[in-house]
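This report refers to the structure that appears directly beneath it.
Showing just some of the chains, left in place.
Naming follows writing order (A and B), and every chain is counted from residue 1.
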Amino acid sequence: MSFQYLKPNKSTKFKDRHTTKVDECVSPYEEGMQGDVGLVGLPFSKTSISASLASEAPAAIRKALGSYSTYSGERDKDYQNVSILDFGDVPVHPTDTSETLERLKTSVKEMIDTEACERYIMLGGDHGVSFPSISAFQEKFGRIGVIQWDAHHDLRNIDDGGRTNGTPFRSLIEAGVLKGEDLFQVGIRDFSNAKAYADYATNHGVHAYTMADIDDHGIHFITDQVIQILENKVDCIYLSVDMDAVDQAFAPGCPAIGPGGLTARELLSSVAKAAKNPLVKGMDIVEVDPSKDFRDITSRLAAHVMFRFMYN
Amino acid sequence: MSFQYLKPNKSTKFKDRHTTKVDECVSPYEEGMQGDVGLVGLPFSKTSISASLASEAPAAIRKALGSYSTYSGERDKDYQNVSILDFGDVPVHPTDTSETLERLKTSVKEMIDTEACERYIMLGGDHGVSFPSISAFQEKFGRIGVIQWDAHHDLRNIDDGGRTNGTPFRSLIEAGVLKGEDLFQVGIRDFSNAKAYADYATNHGVHAYTMADIDDHGIHFITDQVIQILENKVDCIYLSVDMDAVDQAFAPGCPAIGPGGLTARELLSSVAKAAKNPLVKGMDIVEVDPSKDFRDITSRLAAHVMFRFMYN
């Protein structure tokens, strides 16, 4: 077109010629494309026990990508060539939960079946979306190990409310998708769980690291240990990042906030360390509720979790 | 007890001996009690098309009752003897919508079957709760007329998403619970509906009054007319107050806000006029989302809607 300045349908945000913002590396997936990281939104939080609009997180986190660039000065490396293929959001059904869970699993499976990318990021939603997502990964990749950053076990019984956001890992274990011994929980917090579920963890061989463990041994030591154990027995590793593992001062937008959690730096370096392992194929980020957040602080932190996962 | 000041389990809010706050007239229902107005919470908004925490409204509206007194100076009448029996909130199921709809209907039916009160107030929740609630009233009282204050027809098709908060009146008509001709919609707003649903209304004899109708004829004239038609053909009248009938300046806490709606005074006087009719047995107040509100302005207005209904 012959306009001097107008570019309909193009962003007119200020562009510095030397800076690549992360969102500039995102393209909508089209059939046959190959890229580095696949991205899909699972905007579903109607299974949350308490009222949650975590369904709005995929949009908020994607938007946060535009505030940061692809360059790491610490490693003097520009990741502008890491291409992100965006598979969009899975459409949820307004009233039929089973239908939605089916759509989530099918869609994650179809995405990874494209084999378009090395790795995939799933943006929840509440933690309930990890059940269909991890199920899809297990079908594709075989025996799966999971590292879960979380204040909570998420091993609740299903009789009291169905597949809520408190149940995904129990559902996975009971469905035979995930062995208890292949599940590592990091950041479990006092006064945020029930004894019955801690016992369930123990009885099923789940490895749970509390905040006291982290205070005593350091997040780096624990992360190393987890990876070391996992890499020898599973076919693929899946990271599940419940942002409420982080202290309420650093992640004020989670539905279930509280004091005494990880700092932002602890989470970021732990995810970075885990993501270095080549068995890692997927990561979900859940329990960010933008409607409760302040200045998208929690979504911005989630974006940095993505960077540590993608840029390794 | 022999404490001079402490009264465990009693409110210690400042009490003026001559003032009765509305919440002082509320008692939890116990078997065999008789009262004037039954109150029940239907804290369910997971069927909302857009993200909604209208589930938090019953608590917010009940709390607002404590900010106002029972005395009307305009009529020089104190309604402190109007007793309100609170049947509590219907427990919703975290993940099973059908189960919840069944619980809502059963509970409203059981409440009115107690015959403890002359009239009942149902606090939503989103507008989806009117389907089970009105169904229960119809079973109890026979042919039912409904006056619906609303910016929207809420006559959407069910194929596109099940029983969302956009469908209750269509569901009622198609279930044979409510005749189209017995439904009166007041406050229908431009650019907030689809032609297909306006046509559906026309084809099924639904009476829809737009904001232009109200501008032309006045809310009083329209309310009178509605009541006059209804009182001759139905056994019972049910008021369904979707707070988004009100302009966003006066009800900023509704999920679907917009300009050009009713003023607070228009809604209050219209409800008051309708509520004078002895056929009126029930009223629901829906689509208040306290998490989106400012200083509970919308819940306070909802409380006044209750006063106009109860104190006639």
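In the analysis below, a residue touches a chain if its C-beta (ideal position, glycine included) is under 8 Å from a C-beta of that chain, and two chains touch if they have at least 3 such contacts.
Keep in mind the model is a prediction, meaning the values are calculated, not measured.
J.: Given 2 placed copies of the single sequence, how many copies form the entire complex?
T.: 6
Keep in mind that, in the parts below, only the chains that are shown with their structure count from here on.
J.: Whole-Å distance, subunit A centre to subunit B centre, using C-alpha means?
T.: 40
J.: Given the complex with subunit B, which residues does subunit A contribute to the contact?
T.: Per the stated touch rule, the residues are 46-49, 51, 53, 55-56, 93-97, 161-164, 291.
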